[in-house]
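Part of the complex only, each chain left as placed.
Chain IDs A and B follow the sequence of writing; residue 1 opens each chain.
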Amino acid sequence: MTDQNKIDLNSDVGESFGNYKLGMDEDVIPLISSANIACGFHGGDPSVIRSTIALAKKYGVSPGAHPGFPDLLGFGRRNMDASLQEIKDYIAYQVGAIQAFAAIEGLRLQHVKPHGALYNMAVKNTAIWDAVAEVLSRLEPRLILVVLAGTNREDLLKIGSRHGIRIAFEFFGDRAYNPDGSLVSRREPGSVIHDRELAASRVLKLVKEGRVEAKDGTEIELAADTICVHGDNPEAVALTRKIRETLIAEAIEIAPLGTFL
Amino acid sequence: MTDQNKIDLNSDVGESFGNYKLGMDEDVIPLISSANIACGFHGGDPSVIRSTIALAKKYGVSPGAHPGFPDLLGFGRRNMDASLQEIKDYIAYQVGAIQAFAAIEGLRLQHVKPHGALYNMAVKNTAIWDAVAEVLSRLEPRLILVVLAGTNREDLLKIGSRHGIRIAFEFFGDRAYNPDGSLVSRREPGSVIHDRELAASRVLKLVKEGRVEAKDGTEIELAADTICVHGDNPEAVALTRKIRETLIAEAIEIAPLGTFL
């Protein structure tokens, strides 16, 4: 974290597809500073990308790519035994597609955050982060790679410097953490935090002190540059709004990653 | 045509998909100067795009995007009642994807040539050319739009200047032409020329004189910047080779569009 008075809020958006609407993008985009835009593989389509970029532009939100596995039926949430080369090719393809829509609107793509199973597989296998970083460095070294904060921070920073790209660490305001800094599995009770006050206070503590209370009550250090928030449903939007308001009330500036990282 | 001593040879390549191989790209790419690379909608996939770009780079061939309708099952050859806005979005998405792979290889995308039904629909409806041109001008005005030579040349040039992009006209060396400059429909006998000598001599005449003999024996004026050749099968490659050799023997330089247009 480079500036304790600034933090980024990111959310997955642009996940609608054709006649299928998903997520409350119109509500959540005004609340965030970085938009992870689905790229057409696990969700999103060319027209949805265009309108999502327009929405991001309208609210001064920095656009990013949110590439996933080519599994629309499984919404990119199912692990696939794709090779590292295939993953690199999927990243390049999807990031390129989003870059085009950003360029048309006179915007520059800010970041890339893998989606769903691809993200989760990378969390368990650093070689995937390395593969993604390599693609970004060759494609556009100004792109920031968003990864999970909490474990193997040094390894991830090394990947960033090896490829000459910036790494941003993200924190989940609505998720419980293990004492080792990893996320508590969604299969365990209490893994997701629904209490808005609690979530907002955890985010605030993280931003101000770089610390979070783990599941067992111990307090751990965790450095993050961006907070992942959600806009799937009215409750998620309300939680996001609460986090935003709490940060602003404490004079924390919500700003896109690219402006302070 | 800006230089009668130069001509471009273009071919549709990169149309394989996953486990499915299509076309003799390794044979035809060394013979051409501009490659129209399928973008994953009607054919092609991220890995195929990467390897096709690499092949183009190896032989000094300028890469271009060959976007089509999202109809892999129909190979993009079936008219689809897509709106102009949908077409613009499909173009932006696909061109962006190819741009990414070009950028990774340190190349710049040279041109865009719509595929199959999208191309044929544009030939009959200038509003589609205009829509494509508009996207290219906003995305990257250095991109050249490849269109069919023969009819409405003035309209197409106006579209180019309105949007500030270059228009390249293409001639089909293996196709018969109607007296009005349009292609003889594939449903009519004699629409495709299989005789290599004849095809090569027609191309040569076109390049040197800007004229071609129409189906009814009359000779018509036709200005073209690029010749479309094929690599689908050994006969097509042999025809392409014959055209290439004939041009070289006559001291016509085969060069990418972007170098002389």
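Assume a residue touches a chain if its C-beta (ideal position, glycine included) is under 8 Å from a C-beta of that chain, and two chains touch if they have at least 3 such contacts.
These numbers come from a predicted model, not from an experiment.
In this structure file the full complex is assembled from 4 copies of one chain, 2 of which are shown.
As a working rule, only the chains that are shown with their structure count from here on.
By the touch criterion stated above, chain A contacts chain B in their complex at residues 40, 45-47, 49-50, 85-86, 89-90, 92-101, 103-104, 135, 138-140.
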